[in-house]
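To start, the structure itself, in structure tokens.
Of the protein chains in this complex, all but one are displayed in their positions.
Now for chain A:
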Amino acid sequence: MPKLKRRTFILGTLGAAGALVVGWAALPARQRLVGAAPLAAAPNQAALNGWVKVSTDDAVTVMVPHAEMGQGTHTGLAMLVADEMDADFSRIRVEQASYDAIYNNQAALLDALPFQPDDDGYVKRMTRHVAGRIVREFPGLAGTGGSASIKDLWLPLRQAGASARAMLVAAAAAQWKVSASELRVEAGRIAHASGRSATFGELALAAATLPVPYDAPLKKPSQFQLIGKPARRIEAPSKLDGSARFGIDALPDGLVYASVAMCPTLGGKAKGYDASAARTLPGVRAIVALEPVAGGIGGMGGATSGGVAVIADTPFHATRALEKIAIEWEHGAAASVDSATLLDDLSRALDTQAGNTHLERGDVDAALAAAARRITAEYRVPFLAHATMEPMNCTVRFKDGKATAWIPTQAPGFARDAVAQTLGIDAENVEVVQTLLGGGFGRRYFTDFVVQAATLARAANGAPVQLIWSREADMQHDYYRPAFVCRCEAGFDAQGSLVAWKTTSAGSSMGAPAMIDMSTDGASNQAYAFPAARVAHLPVETPVSVGIWRSVAHSQNAFFVESFVDEAAHAAGQDPVAFRASLLAGNARHLAVLHRAAELAGWGTPAAPGRAHGIALHRAFGSIVAQVAEVSVDADRIRVHRVVCVVDCGVAVNPNHVKQQMESGIVFGLSAALHGEITIENGRVKQSNFHDYAPLRMNECPAIETDIVASGEAPGGVGEPGTPPIAPAVANAVFALTGRRLRTLPLRLT
């Protein structure tokens, strides 16, 4: 049974390395709460454990390890602490914790393990345990991704809050000589029936001298005061008056700026250059050749291009001088790459190769052979750029053998190591200041721009250097969402029931290919109970550097699966909602989401004249999302008017931000579905800026209505699951409206 072999292999791999490390969750509760290094507290501040500080003016500071890139994680994490503490949420502050192995984001990798959604068997639990131990010590995964922040810290931060509360209560009890059980805590104030009361701030210093309790009881969900209720984003005001600081806003004393021209051919570099005209321009400090950077992670990625950079007094001086440098390029291995050919090659590879099996259920070959009717289809999706609003940038100062780096990064551990390696110093001598991120979407896991900035810092005589990529560099030197081709086949019996399902995709593998290939995420672990099924992926590596893009492989696979399920429904002569429901028998959470979306969208009653509905359902990162798109077509232009979105994400810690993230995921996915395409000719990315890689704009944005299914399950992710279903929902609506099945993204009628 191939599936079991695969699991055993993973278990064995992780087990071998896992034995060498001591994981964080394996530690007693003491270490979990205290943190590896004591918190720095100001004189009027008391650190009650590794996560919480209370100051005498009643402000409660929560240390958050995860990057805030728009997903609302700072607010959500602060809510976990504040609720268990019974703190006054208006007095909660958030401080970005520095990189520390204890905060490793274990949940991200665990979700990538190839299990069925409802499989919670022994092997899975064991594997998760061992994998968790490795991941927590593995610097690169101390990152923010996989929609995992809340999942990851759901228990630890609540424990931290409960423990801090217990210390404050104990301090009050000691001062007033009463039993702790007689005290009530509300909104940051502790009170006794005798009328005595004190605020957290008044008790903080005394509380800090008491022992840290490790077993403070947690609230039952029915006792939550904040969790589950809408809360405003904690850092929002700073983003409305210009005071929020992103990576590009780092302003250390003596700052100089750098601009880089990279080889237009992917993976190429500068063979030589003539900078005589640039060197004499005002404000120019240094001109530096940059080698290609292997900024990949976990077997994904690949080398980026080398180039030439100018360090100058201002960004303007740097870019102006750069334009005056004549660079001769060495185009490298990708010089003949053409994305159109590449997609055709992927398709041809599927003529002869079966790929690696990621899911095998029943005897699919026999079931297809015996089927009364079969349908087949081929789907294609292109490379995509991340195009975060804040272009790649990084500021590094290297002085006296020590470095400080201001980095908008999703992976401070990787970034720190990249700086250290580039400068040839120990990681302990690198201080990483994690800033706010102007979008991440997976791009900021990679460290190519960090290595470049560290290289430039070495040439700046101790001055901090801020490297800012142009939008063109950002667009043309990304780690692209891999292009995939997928062949799908379904078989029906004489009664029209679906009896066999087979999909094989081809494209770059996603994830460490030898260990965990995430390429079929969302296809091999979808929820449909196909009687016989095989899902396979054929890894075909290309010179194009690829990476993780919001929702990882779910963005491709939801399009394949949810489009082809729709095709199967129509082939079976069934309503797409009823057909999906018939394949979900017994899966109550999926069924509830599907039916709620259909109901809210008015499924079954005709859409307005000239419009039609399409539906898609997809599970990713522990959350189930259904979307119904209402579309029209005007002069071959697809217009999406309204999207109904229903999500079951377990406990919705902050319903407001769950809705925000659904909207965000939908707009991001729609940008890709309607416009998104990176094409490569002669090894060069053709798109360069927002005119030819065009995100959705206000005038194209549909009305979005989101409904959250009430749930007591542990929280699932919300930053990514909103993205995958929208492309198939729109494609299915276009089919319903026009009878044309669009199997290639972006969706085009001409």
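Here is the rule we use: a residue touches a chain if its C-beta (ideal position, glycine included) is under 8 Å from a C-beta of that chain, and two chains touch if they have at least 3 such contacts; residues count from 1.
Note that contacts and distances are computed from a predicted model.
A chain of this complex does not appear here, and its UniProt-recorded name among "(2Fe-2S)-binding protein", "Nitrate ABC transporter permease", "sulfate adenylyltransferase" or "Lactate utilization protein" is "(2Fe-2S)-binding protein". Of the candidate positions A:Trp51, A:Phe89 or A:Tyr257, contact with the unshown chain belongs to A:Tyr257.
Among A:Pro237, A:Gly272, A:Gly462 or A:Gly610, only A:Pro237 touches the chain left out of the display.
Along chain A, the points of touch with the absent chain fall at residues 68-72, 230, 232-233, 235-246, 248-249, 251, 257, 282, 313-316, 387-391, 436-441, 468, 470-471, 656-657, 660, 663-668, 671, 689-691, 695-699, 701, 703-704.
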